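The complex appears here without one of its protein chains, the remainder shown in place.
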Amino acid sequence: MVMNTDTAQKFVSFEALPAFLAKLAAGATLYAPRRENKAVVYRPWQAGDKVELSLRPTESCKHVVFPRSEELFSFDMGGDPEKPGKAGLTLQEASEPGPAVVFAALSCDARGFLAFDPVYDGCGTGGKAKDTYYLKRREKTTLIVRTCKSSLNTCFCTWVGGSPASSEGADALLTEINGGYLLEAVTDKGASLLASLPAASDEQSAASRAAREQAVQSAPQPPQDMIKAPAALGALFDSAAFWEKQSAHCIYCGACTYLCPTCYCFNITDESNGLKGLRMRSWDNCMSPLFTLETSGHNPRQEKANRLKNRVGHKFSYYPKIHSGRFSCCGCGRCIKSCPSSVDIRKIVLDAIKEAANV
Amino acid sequence: MSEQSGATPQRPAFTPGLSNPYLPMPAKVIEVITETPTIKTFRVVLQDEKLMKEFSFEPGQVGQLSMFGSGESTFVINSPPTRMEYLQFSVMRAGENTTALHSLEAGDIVGVRAPLGNYFPYDSMKGKDIVFIGGGIGMAPLRTLLLFMLDNRKDYGKISLLYGARSPQDMAFGAELPDWIARPDLDCVLTIDREAEGWPHRVGLIPNVLLEMNPSPKNCIAITCGPPIMIKFTLQALEKLKFSPEQIVTTLEKRMKCGIGICGRCNIGDKYVCVDGPVFTLAQLKEMPNEL
Amino acid sequence: MSIQDDIKAAIAKALQDIPCVIGWGAGPEPLRATPLFMRNAADVENFTAGFLAVNNPALYLPSCKGVKTALVVKGCDARSVGQLVAENLVKRDELYLIGYPCSGVIDVDKVAARLEGKCEPGEVTRLREENEDVILDTPGGEVRLAKKDIAADKCARCRYPNAESADVFIGEKRAPVVDQDEYADLADFEKLSLEERKAFWEKELSRCIRCYACRNACPLCVCRDHCVASSREPHWLTQADGVRDKLFFQLIHATHLAGRCTGCGECERACPVGIPVLTLKRAFSRQVEDMFGYMAGIDVNTTPPLLTFRLEEPEIKEREW
Partner (left out) sequence: MSVLNTKELRIIGFLCNWCSYGGADTAGVGRFTQPTDLRVVRVPCSGRINPLFILKSLLGGADGVLVSGCHPRDCHYAEGNFYARRRLELLKGFLPVLGIDPRRFEYTWVSASEGQRWQHVVEAFTAQIHGLGPARGWPEAPELEILNAVAR
């Protein structure tokens, strides 16, 4: 839990919020939740924009650090005009990202980045091949995380080690209290953003504490045996019947993965026009049959049952096995809430634990 | 893995050419060899002389070859680290990028990201007999280790090679085969699936020929690579010959993109073929989920 | 016995010689059901039809090819089935359809609008149906809403509520809606100027996350794993996060649905970020109806208009050039 040191606690009234946001936006690209049609999405904030805090965002803010598509480098094969495409090759790395601030990220979203971090820091190669694109953006992004006032039916952050008032992964915390928001720094990065704000009163600090405690109280109770999930899913790997049943209604669109704060898979593709072009990476997902389709036509995960198994297995079995038991799931529940056919990952995990106990 | 494991692959010493692991090193094609109607071999040198001089890798490690505009594909570096005049890749034409690669001529530029992945545990094979069993393009990863061992011949016991292809025309590395057959320190057996005119060597499927060769599992390591169906029956044959899972080594293929354990598509359970593999013992594979 | 029980009985009967019946069961939260694949009596116990039976079960048919499958269908679902049959994409004799009179299905986004300022739909802890109303338990107490106010748009203009092609029909047939302009849903959009329409699509599609749930939720998108949108040869689309590619994907979907779309609306419902993608298909549907008098999924014996032609086209005026 967060240390409650008075010096780090600041207050911004509802009226003063736009000015504070403008100040944040002056030094960085400021992303804030905005209502667009039926969705709430994180968009670059501009003066006059209303920040949507009454509905929880449809998407996570992962695209701030991990864009849906980004250039890795551009190439030019036209080095020698006499021999176009033959002798010359110039590679140009993508330009450096600028600083960004996310205002009112959810606590689950902030924890989502913690699933990315070790992977993109190159744990697969013993830290030797680091994903510089991600790491640079991550370093330059400051997360102001809001305390949830209530839980949705689909929320389960507490099942996977989180809480509606968690400060894990946050740079600063934002809690709504009477008349405005209490902001408290968690990291130096967060503190520097809050420096200009007036200190909160003892009363306001107490109100924030109460709100945060209330949030924790209202969160769903985690099931007893989540710790059994990795072994249970491992034990059911070859149980085709289990996975066919669980995946029967899945339409394998991958909306779950793109809304997920912890899904980090990507594709790399080239686009070119004549001798110039770029190599870029873009979001990809393991629900797509093309994800693992090999050139020969062989596909290790041809059936959607195998793909759903991989998605659930990755989050609750494979990832924890190599990351000290940490689930690659932050319990935001977006995959459940936005699934066109209402696939419920919680149910799959619980069913697996139950089924494995019977085997 | 336990002590008794005859050959356990190790995690690689990753030596990227540049600080950005996605940025390929430009390399010049110095020679193109047409091996079969669908396989070409490319010999490349890194354009940056210093990088080429410093480049090191282990037998069995792979590289990503870039055709700018079509993409990247993974191939084993099939020249051995004992012969560093060039890096050799053999490419079977199958998809968009391999088709583009087949248009390469000497003097053209490609991108190389290498070395990636783990490698054959040749240290733990020292003093042992070695049986290589390669099918089709699966001979490429075996070639690097075979040549490496031949270049360090005294470190190993008897070395045998069983190499099979569908027909004589489908046999890659044709230029080297006479030398391999002639070498007194290599027992080389070639086979094709069906009779062909003028073919002086064996005829028969690899697993059957292997059973006829009847190699002793005593102090021996079998290393195999080839198409899935061949691997399946070869493993059965090796088990029949009483090779233990620790004595059988293979190298896997998966769809790969990043090559550095991040992009998420080459996993088998919690193992990523691009960093935990591609080389695995059968004992390791048996502990992994069955999702090849 | 309620209709619900009668349908359950029909499902149980169907299961005597059909391995699987697809219907709906309880979903992850009170406002949402989920497609249910029933194989035994215990599964049938979980069946629920009615106001929450939103998903179109015809979606799963192409993957059931070769195996006799039964579906519980609403009128709009039956149209999707009809179109698949008309195009010979599924075989009618491999199907068994259990129909019931549909009185409309919920649109959770409309519930959200009604609950605005009170809570999110995800905070509703219970839903009870009471005649023409639903009663929602919310953190702030009970909220009563009229079904007609929170039903999907398509329900208000439903000309085919009764699954006319069903093999067995449970309950009394409902009167279709005939007094509504079938394309009233396009009216607001069509008030926009060309410039405004372009700006509309640019804004709406900028939100697209390219999950392609719209495609995967479409019962008539039968290419499934072989969609041209995912192909590099031909290379219609880049992977970039730009409006041009996102719109072009919608155009691939819409043109491939021209003269085929039955207007079930699953594409738009499936969109996690609420892009009104059905509008594109509805625009085509209206033209197809005006030009060729064809409504998809009604008559399995009529060849869809883009799969045929007439030597003289009375509705196509040649322009002089």
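Letters A, B and C mark the chains in the order given here, with residues in each chain numbered from 1 onward.
As a working rule, a residue touches a chain if its C-beta (ideal position, glycine included) is under 8 Å from a C-beta of that chain, and two chains touch if they have at least 3 such contacts.
From a predicted model like this one, the values you see are computed outputs, not experimental measurements.
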Partner chains on view for the chain not depicted: A, C
Given A:179, A:198 or A:274, the one touching the chain that is not displayed: A:274
Candidate in contact with the missing chain, chosen from C:156, C:184 or C:199: C:199
Chain C residues touching the omitted chain (full complex): 189, 192, 194-202, 206, 236, 238, 240-245, 247-248, 251-252, 254-255, 258-259, 279-280, 283-284, 287-288, 291-292, 305-306, 309-311, 313, 316, 319, 321
Sites on chain A contacted by the missing partner chain, in the whole complex: 69-71, 74, 94, 271-278, 280
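The criterion applied here is as follows: only the chains that are shown with their structure count from here on.
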Chain closest to the assembly centre - both centres taken as Cα means: A
Most distant chain from chain A by Cα centroid: B
Computed distance of Cα centres, chain C from chain B, in Å: 51
Approximate Å spacing (C-alpha centroids) for the pair chain A, chain B: 38
Chain centre separation (chain A, chain C; CA means) in Å: 30
Contacts with two or more other chains, residues of chain A listed in rising order: 267, 269, 271
Residues of chain C touching at least two other chains: 232
Parts of chain A lying in touch with chain B, wherever the complex brings them together: 72-73, 75, 77, 86-89, 91, 93, 119-120, 122-126, 128-133, 234, 237-238, 264-272, 277, 279, 281, 284, 286, 291-296, 298, 300-301, 306, 310, 313-314, 317-319, 321-322
Residues of chain C that touch chain A when the two form their complex: 27-30, 32-37, 55, 59-60, 109, 112, 116-117, 119-120, 122-125, 139, 203-204, 207, 209-213, 215-217, 225, 230, 232, 238-242, 266, 269-270, 272-276
Chain B - residues contacting chain A, complex: 11-12, 14, 16, 19-24, 26, 47, 66, 68-73, 94-95, 98, 107-109, 111, 228, 253-255, 257-258, 260-270, 272, 274-276, 289-292
